[in-house]
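Below are the structure tokens for one structure; questions will follow.
All protein chains but one are shown at their positions in the complex.
Chain naming follows the written order as A, B, C, D and E, and within any one chain the residues start at number 1.
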């Protein structure tokens, strides 16, 4: 069963690992139809592909990850709404916007709902809503040719679909986050790593960053999926709650998860120590 | 109308941009009268200068940003309170302190209440309450000659006016934050950037960092003020709430803010694409 | 009175400073008995050693900080529980686990309950539960020979005793935190500092990092203990609450803490300025 | 367009007002298929019937509102799951349950997502999941023949789909809530009103309580729908957040909602006073 | 010093007790100028009358407590804003509304900021914003002739200034709160007590309810003001936070407040028991 659709390609480059490529020609502009497809893709993987253990997200085009919000689409909608309903007012328009915004939020947050990690492999240009898209992924790798901009203020938008909620939790320099958000300045892959947006810069472009993300995905795929899912859920909870709240939540998670058969087992080997307090391990190479 | 006062200078070095300079001779010691003036300055700008789009905050003196809490003033107050009311007790003294502390908190937090970004341009020595002052600003730039210390423990104070509430959200290394707060050790501008307190180190001193902040302010001033204000409010909310809470809040913000005329407009050009999914942009230079 | 026990050594290398060494041969495996002792050690220091102003935590062995969860112990327990009670079911097992997990959480969080700072001096290999242990300490220094891994997923564990609650607050790059948690990859001391887990890398091994932590502890020990304790409490609160909540909480703390005799006093000197707004200080050397 | 389905009847007894009747013969047992239909019904009304201003929810049968969880269905599922997957374990089963539970929660909470108020008109016997269903409605009326029981503990369930989250916020006597939840005792309509679960007891049975709910719905339907929706959203927010949080949220709602044309208008009359501070109103009859 | 102003009368019917009467002829309509005066009155009492231990709030007119929002004023403002600024848009209007709404919220919440309890003595008709006014008071008494209505939906307002944030915390029947808020139905003093809005219904009108509130205020005035203030602050905190959060906050409050001289003292008598565990008290008459 192929989950690819008009603007989104889905392939399985390695067992248990899917590659989702944004493929709306020419610049992955994100309009209503596109992001509905985007959300549906991840929800479908969750529902129909239980064997999946990690997903890589990239653009299908080498030069651009995403140009962000489809302004043509937006322009039409703004115009259409104004024309359509002479009986409307600002409050009613807001009520309608609210429903659409919630749908977009639902779609962009789809990777967070998945039980498996989603790794964004960013390359080329990435603008506005394209940053929202990677902000809700688990892990972000960037090719050295990646360029980012929080474009919203540049088009008179005070609005966002997740970036401004996620970045304060994801990154470790709020002065930088605010600077970029107020200016729509471009920043490089190196700066993104330095400021905490990505965890690795891969020399090169699309090919290199996707290859690196694939290596990462393979390592994840060797782990107990029940352990990885639990870890994902607890990290998201920990990021959003106080330590005390998270520990209370963790307690019950643990009480279930320690009952998995995967506990104390590893494919191909037993590693239960022979004596209390003992444990054999090799010297880690870094 | 000039908003300058005895210890605080306000100028407009560029249209829409104000420069607030702390100017209490000799070391910008922060006493009751000073911080009342400080808070009033920002609140007055908000109320009386609706055209302002960004504010730069620096010291008026080249060597020192602020020596922090005015200990002379503090000593007097401590002494005065003890002398004045023989009928008082520790609980009543605490009740009185509480009112003053809330007023100081109100004043120091004034930049956060503003609708425009406040950029702290730090240079020279910055001590104790001087760090509280920059912690509630939006963006922090440091001159390479800047030196910082969280001085409170050094004078037997377990108290703070915002630093200990802000820094865990602003910076990305809590081990460093605690180390500095427990030791009152000095740290440099480079270390401040590395640990997430500032987003840029500018080679030089006051002149250079203020010039750099002014360039930043000019870029911000070209954006839709409605978009910048919205972005500021949402980032503050995102920094203080879970993703779920922020998205719920964001939904309504967006529903209003998309109704601004600034949406899809940019001074001097239309950039609505001719075809769906299309969007022209130049190659970013970094 | 010596607080050392079978697997944990406690010494006082300098007045007011204790050194706690994990000393369970051969690899500081953390089993039920060990972490009970671990928690008790810190609670006993709090109760019986009121003169203590800082504690250094290290391993007693030069090559390894901790191998994490004692898998032999765990294996026994899992087996024992299954054998023991044929009338049990998954929900009842979860109820029992919950009690044990809360006890472990209590133990690992003991450093946070202390009124004095706890400095983890990490050297050699540090695995799984060993990272939980340092995550709840105040400050983390690492020897350059330190190696870390969040090992849980590697043994089919979705569970944790604090790491996944603490790291999102402690570090400034969530992409890195998730990457390490999903892969159990090893990372170096330098990477740990770059990503915000430690605030200093000390060239060398156990000896060097403990010496450096001791210098830090000495600086802390010269400060007012009431000021240091207050600072610790407020930073923990600030890390877990919104700015508004923290300021509300801070207000009352301040109202008490300003009533300490330590306020405006420093051993060996008076530094109340002679004139309002004045303050003498030397030029900081960095 | 009729939204009725196999087990749920939808009629429009009065313009703008729908009547949703639970009609699964013989006792409105709530199984997977039933609650999917239940949730879909409300979501469809929201999407396809924008003219609706209030919905009344009752049973189609006079003697019973709902017998709660369909135990036959549940028994099958439990059995089926055990049979199906020999490779499963308690943690994996929990993972699967979680998805289903979230779907049930989604369905039962559907009334809260609606923009219009949902009035539960309870009559006859109402058991377990039937109480969850009314707990998430806006308003609860009970016929004097209504009987309630929180049945979960009676069938060995520690689980719930919303009751235990809602009742502490809805009712004003936690001792009573706990008593009923721990005993599965039956309680009457009068007791339900006395303890805060319902706001009116209507003498009689289904016919009378539905008639009374319809009168209420008609009064609601005469109000500005934009005002009613806003009020609903704010009350739900107020119930779940601190006053400070709610006021912050309210501020922006107000800022939009005051821009509706409905503001200061009422069908058929102008009531703007002629002089400041003046306002004519009749004497209320109670 | 008299704190009375044009529309608000302030008297001292008994030492330590003030009576604030709303006195805007003819119906206490609440417009911008009125609520500014309202907030200022309470803030001035706090600042300038430290001897005050309780305040009674009533209307100066016997038939009406308040007609709520001054619609004439509102109509003018709406009209004025539309006329004034052709360059405005819905988002900018929302920005402006936001500032005014925050000012109104500040004013209406003034009683909560006071260190002394505020007792609302409600009599006659009380509409809309008049309910907001009493919702933020500490204690509510109603004359038997009191009538209430949450009027907002009746004039197309989805907005509120505190009612929808306060009532879910103040009252114990959310079904009733929603019913009243969606219908603008009138409800009586008895119903208000039954549903948790008021704690006493006094037979009669203004005279009787004010007399009863005065008796209550006198009893409060005999208690330690430091104890009453602390109790007020802790109840507000407890109402807005989890038990765990409140206990953490309470701990520090207690640590200060136990240091008051009032502790273990009562005017005119010592009541320290002669033996441990002993305590003399009379039989309470109810």
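Note that in this section a contact is a pair of C-beta atoms (placed from the backbone, for glycine too) under 8 Å apart; a residue touches a chain by one contact, two chains touch by 3 or more.
Quick caveat, the model's predicted, so the values are computed rather than measured.
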Can you tell me which of B:37, B:60, B:90 or B:214 touches the chain that was removed from the display?
B:90
Footprint left on subunit C by the chain that the document does not show
89-92, 94-95, 115, 226, 229-230, 256-262
Tell me where the left-out chain touches subunit A, residue by residue.
249, 252-253, 255-256
Over the whole complex, note the residues of subunit D touching the chain we left out.
24-27, 29, 31, 34, 67-68, 70-75, 78, 90, 93-95, 97-98, 101-102, 105, 109, 125, 127, 147, 149, 152-160, 162, 164-169, 171-179, 181-188, 191, 195-196, 239-241
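One rule holds for everything that comes next: only the chains that are shown with their structure count from here on.
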Would you kindly state whether over half or under half of the residue numbers at the subunit B/subunit C interface are used by both copies, giving same or different?
different
Per Cα centroids, the chain farthest from subunit A
E
Here subunit D maps onto subunit E under a C-alpha rotation whose angle in degrees, rounded to the nearest 5, is 120
Could you state the distance in Å from the CA-based centre of subunit B to that of subunit E?
35
From the mean C-alpha coordinate of subunit A to that of subunit C, what's the distance rounded to whole Å?
31
Counting only Cα atoms for the centres, state how far subunit C is from subunit D in Å.
47
Sites on subunit A at which at least two other chains make contact
90-91, 93-95, 158, 169, 171-173, 196, 226, 229-230, 239, 241, 244, 256-262
